[in-house]
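All remarks here apply to the structure that follows.
Note that one protein chain of the assembly has been removed; the remaining protein chains are unaltered in position.
== subunit A ==
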Amino acid sequence: MKYICLGYIEPGKFQGMTEDERHAMLDACFEYDDHLRANHHFAAGEALQPPESALTLYWKNGKVATTDGPYAETKEQLGGILVLEARDLNHAIQLISQHPGLRYGPWEIRPAADLNEMVRESELRRKKSSEG
């Protein structure tokens, strides 16, 4: 059995932090991710780029239609995350266009953010503080 976990943060909250606060938060998050991984709990997960990078697909008059931005209507709630491996955004659109679930509710496609550099920096900081 799998559980999909959705993380939310208030817009601007991350930007409003001081650099030290930001580092402390990231270090704590990545450390816990490492802990989950070590215990085989972490099956799949990705960080999302900001809502401005989103594109929404919907079903209209028997056809696929698109609009840019996130799908932020109040009626529907986010129901799941599918981590899709695709060549580019249009390939991802094409794959999701064929998903039967699209006929019952919209999908938001968001490119994953590459956090490798941030993780590496965080590891260095943590290593340094444990040595010191």
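One rule holds for everything that comes next: a contact is a pair of C-beta atoms (placed from the backbone, for glycine too) under 8 Å apart; a residue touches a chain by one contact, two chains touch by 3 or more; residues count from 1.
Note that contacts and distances are computed from a predicted model.
Undergrad: According to its UniProt record, what is the protein name of the omitted chain, chosen from "ATP-binding cassette domain-containing protein", "Aspartyl/glutamyl-tRNA(Asn/Gln) amidotransferase subunit C", "RNA polymerase sigma factor" or "ABC transporter permease"?
TA: Of the names offered in "ATP-binding cassette domain-containing protein", "Aspartyl/glutamyl-tRNA(Asn/Gln) amidotransferase subunit C", "RNA polymerase sigma factor" or "ABC transporter permease", the one UniProt assigns to the missing chain is "RNA polymerase sigma factor".
Undergrad: In the full complex, which residues of subunit A touch the absent chain?
TA: Given the touch definition above, subunit A has residues 52-55, 63-64, 66-69, 85-91, 93-95, 97, 111 touching the missing chain.
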